[in-house]
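The complex appears here minus one protein chain, its other protein chains still in place.
Our next item is chain A:
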Amino acid sequence: MEDKSKRYDRQIRIWGEHGQTQLENTQVCLLNCGPTGNETLKNLVLGGIASFTAVDAATVEPADLGTNFMLDADNLGQTKAKCVCGHLKELNESVNGSFVDEKPETLIESNPSFFTSFTLIIATQMGEASLLKLDELCRQSNIPLIIARSYGLMGYLRVCSDELCVVETKPDNKVEDLRLGAPWPELEKYVMEFDMNSLDDKTYKHVPWAIILMQAARKWKDEHGGNLPSSYKERNELKAQIRSIRRSLDEENFDEALSNAHWIWALPTIGSEVRTVLESPKTEVHSSSSDFWVLAAALKNFYAATGDMPLEGSVPDMTSTTEFYLEIQRLYREKADADIAAVTVQLKETLNEIGRPSDAISPEDIKVFCKNARNLQVVWNTKFSEECEGSAAVGAELTRLMGLEDSSANAALYVLLRAADRFNATHGRFPGFFDSELDEDASRLKAVAMQILADQGVANVSVPDDLVAEMCRFGAAELHCVAAIMGGAAAQEAIKIITRQFVPLDSPLIFNAMSSNTTLIKI
């Protein structure tokens, strides 16, 4: 047990024990055991998922040994899924692995219920027709599906799921929730009774900037009819007032106050993602609503009653005496706790209304939800069928992307990958499979690509011949490095979905390994 926390230490620092527990309860199904699939699964096995099942009907050939690290020369001629399963299990003895020696396409047709026992499905190197069925199947059973593809020097990645609700989005740039311009009564009282003038010089240097700023804001409001500074000029005047009460120039707390003065007027806003959550019809909850939406409904009521989100409750470090800092910290924490209690009251009512026990959601879950209220996000990915079967949204997005210098090549690669799949469906092989037919394949592939563009309603643009030629040159090669990049990205998405932390992809992604950049196809 101790070894386990040591083994996973570096990742538990990212997603916590609770994230690790989610990972350890995950059963993954991998479709196709080429390098793209194996590299994805390798990263998840290392992370400590419960189990995996590898599905592939192929036998190991010499070409596998040039791209696939989960196979070696001793495996030649054997079942690929079995060999890969064995090598993957070596990576982590606490992970269970099994294999199915069948073609994924056949399984989808013959045994759809096979897929319902997993928590996550990863489909690699598969064509449109089977993916359309798999997406429907997974959505019916509410199982998230990740589609990953490596094709020469390009890749495609997509998440399929009706909705992924994230509480712990963990944004990179955290906006401090300090309410300096509008403190609540307890904080206001503490700040107003705080007598800076009577302090000796040493203590004066240790007045936290939050107090300096709140006193300055209060004074300003008193002198300006209750309003905060609104113009550049007024803001500079307020800063000048702060400067005027310095006693010496070596007071770091005043330097900090001046560089943090914008928190007075830069009030934390309610972002469009949270607004989407609060305004969603899903907040009209019923007995089968998920905990996320029940909590969102309670939050909506809290917001309607108070006009604000629950306080986040933490205070950034600042120059201060221990005593002043801990006192401020206590005030923020108490207010956060009071907000949590208020949300809990709303929640219990909501739970009552929908006929669930009032303690159905744990205090810990309520707390985490409240602390992250400002950053909640729900990710919706459109159905795979909408992407493939020609919709106005796809056409408009492709028109937009093909008109932009940064993304036109990647949008063309996206169209060409779909064209290559159709080419394969027609000819039974991918373009550029034979050296002798490279030129003919290029004109055939281009024709298919132009047809796809026309079907999507994209007019007056063409796919560049250079890229058509490169796609034929690739000959559907699955290069190890491209597979490792796509597998790494797919595993990151899997981890985000499993741990319900950070924000998963909300649209198909194209990776261009020639220029090392990516483009999202926003549909």
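By our rule, a contact is a pair of C-beta atoms (placed from the backbone, for glycine too) under 8 Å apart; a residue touches a chain by one contact, two chains touch by 3 or more; residues count from 1.
Just so it is clear, contacts and distances are computed from a predicted model.
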Checklist entry - UniProt name of the unshown chain, from "Cytoplasmic tRNA 2-thiolation protein 1", "DNA-directed RNA polymerases I and III subunit RPAC2", "UBC core domain-containing protein" or "NEDD8-activating enzyme E1 catalytic subunit"? => result "NEDD8-activating enzyme E1 catalytic subunit"
Item to check | Touch with the omitted chain, as defined above, among A:201, A:222 or A:435 | outcome: A:435
Checklist outcome for this item: Which of A:124, A:320, A:372 or A:407 touches the missing chain? It is A:320
Checklist entry - Considering the whole complex, which of A:3, A:193 or A:364 touches the chain not shown? => result A:3
Item to check | Absent-chain interface as seen on chain A, which is shown | outcome: 3, 6-14, 35, 39, 42-43, 46-48, 61-63, 65-69, 72-73, 76, 90-93, 152-153, 157, 169-172, 206, 317, 319-322, 325-326, 432, 435, 438, 465-467, 469-470, 473-475, 477-485, 487-489, 491-493, 495, 502-506, 509, 513-518, 520
